[in-house]
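My questions all concern the structure below.
Only a portion of the chains appears, each positioned as in the full assembly.
The chains carry the letters A and B, assigned in the order they are written, with residues numbered from 1 in each.
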Amino acid sequence: LGRIMRPDDANVAGNVHGGTILKMIEEAGAIISTRHCNSQAGEPCVAALARVERTDFLSPMCIGEVANVSAEITYTSRHSVEVQVNVMSENILTGAKKVTNKATLWYVPLSLKNVNKVLEVPPIQYARKEQEDEGKKRYEEQKLDRLETKQRNGDMIYPIINPEPHTVGYSQSSLIHLVGPSDCTLLGFVHGGVTMKLMDEVAGIVAARHCKTNIVTASVDAINFHEKIKKGSVITISGRMTFTSNKSMEIEVFVDADPFVDESRERYRAVSAFFTYVSLSKEGKPLPVPQLLTETEDEKRRFEEGKGRYLQTKAKRQAEVQQAARQ
Amino acid sequence: LGRIMRPDDANVAGNVHGGTILKMIEEAGAIISTRHCNSQAGEPCVAALARVERTDFLSPMCIGEVANVSAEITYTSRHSVEVQVNVMSENILTGAKKVTNKATLWYVPLSLKNVNKVLEVPPIQYARKEQEDEGKKRYEEQKLDRLETKQRNGDMIYPIINPEPHTVGYSQSSLIHLVGPSDCTLLGFVHGGVTMKLMDEVAGIVAARHCKTNIVTASVDAINFHEKIKKGSVITISGRMTFTSNKSMEIEVFVDADPFVDESRERYRAVSAFFTYVSLSKEGKPLPVPQLLTETEDEKRRFEEGKGRYLQTKAKRQAEVQQAARQ
């Protein structure tokens, strides 16, 4: 998979939106896992995105560069497929190549005839027994995490009138989108990548409203897709800032689906996730970020939780660097 | 100008969005008026949309049909051009053709070198003196109307928490859009047609939330474009229902622009307009619409104003029918 980055894929400064890259990653994952799940005779199926693991944006991509996306199946459980996707940016004029993303996605095969039926996944062959064991460990870990996030999913974003600059209410934003045919898989449900692109769009607007500079996606926390979203639904994507460090902003994004042509169902929470953004100068250097002003008890609690996630990620990254240095 | 209507241009029932048609109309108008304004030696310019007169959607267009758009310049004042655009839907399988829209648009030539400078328009030749006089009358009328709407432009949409079904707060909706390069003219400002398409999208979601059926655009009131919107801005498009008759819904739509990378300017109101929608059964027949429940004094006042516009349009249409019968 590959394609040239166009002006509409990028912001005014020429940096490709994180959401554009997430959408490409998900398309590659959907193709390889659908192909794998249909590789043995049986009921035809389409692989649906269940989860994306935490993803870092290692270096920015620009207009005119070619994004090369490669995907590989790294683990299969009875009903799910783990796909590893790598994205490289290639400047075709200089030949320079950079790794921009490494993402891990989980897919579940749904029957083409009965969308509520999860089919069995053909097992893959592992080169070494340890690969299977490590995959199983990752599988168990993400299963646990999915259950946990399902519980905290009830939260809502309420509008604030005449907010002060740098408060949560000042930058919070939401958009609605009518799900069209090109947003959907053959099953008539929204591609996970389309949802992630819209989430990044809202999060980016929240970040830009807060710091009023050129901003880029630095990372996305693990995203769980609890519920499918049907063609013709209206989805509301809302974002609010939860935490700022000296040089980064964390934004929580919710996706709510409203299947209004099908009256039997109420509006429901389909996805939620945390996006981290950094602010860049015209030369591409990270800029300091204005501190988020928290007002309510809930905002203060969310700020502390965000700080916890920030410190945890920082500690983990330092441990990786030290381990790499030791080897 | 013409093209085949694709699934992405239409709703789930296969009816092409009014916004798609408005966008095509505006593109045709922009081409013919830019061409005309540059037809004499002088400073190069780009025609910017200033106003669209009231437009009726006479018959629905479907996926697979070809939209044929034709445009003609019908009047020129010193600084503006009136363009008449006709849209025909053509079923290329049966050969059936239908007039779907007749729209009148006003453009103003802006200098390519200095976007704040309005240039002079080369005069057109009229076949008969009456044509010029009638055009002048239309020009004066729209000028007056533009001034009036500029005054009522200060209104805002405030969010309501836990609204009841069929109230104004229940269906009101808003979306944000980051203005990308393909949304803009050579001058770096948003095409009027792009704005109208987004306005129709929001209005359609408001209408569908209210009546939970398949809805289509029936007409758009005159739209005035008071302020330009720059590339890189974030625009917020908000819609709320103002009036319902037995078989139609009127939705007021506001467009606010936030040029956040350019800190010298505050958020401002760029456009506002009224859209009318009807609800259709699966067989394409108009359905009764649930009555709008008004709660506040402002909502009741807006309902009465909407009723006034509704009755005025109805009377005008009956007069036209009678006049046509007499001829």
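We adopt the following convention: a residue touches a chain if its C-beta (ideal position, glycine included) is under 8 Å from a C-beta of that chain, and two chains touch if they have at least 3 such contacts.
This one's a predicted model, so the numbers in the text were calculated from it and none came from an experiment.
Enquirer: Copy number for the full complex, please, knowing 2 are shown in place.
Expert: Oligomeric count for the entire complex in this file: 3 copies.
Rule of thumb we're sticking to: only the chains that are shown with their structure count from here on.
Enquirer: From the C-alpha centre of chain A to that of chain B, how far is it in Å?
Expert: 35
Enquirer: Can you list the chain B residues touching chain A in their complex?
Expert: Checking each residue of chain B against chain A gives 7-8, 11-12, 158-159, 161, 173-178, 180-182, 201-202, 204-205, 208-209, 212-214, 231-232, 234, 258, 260-261, 263.
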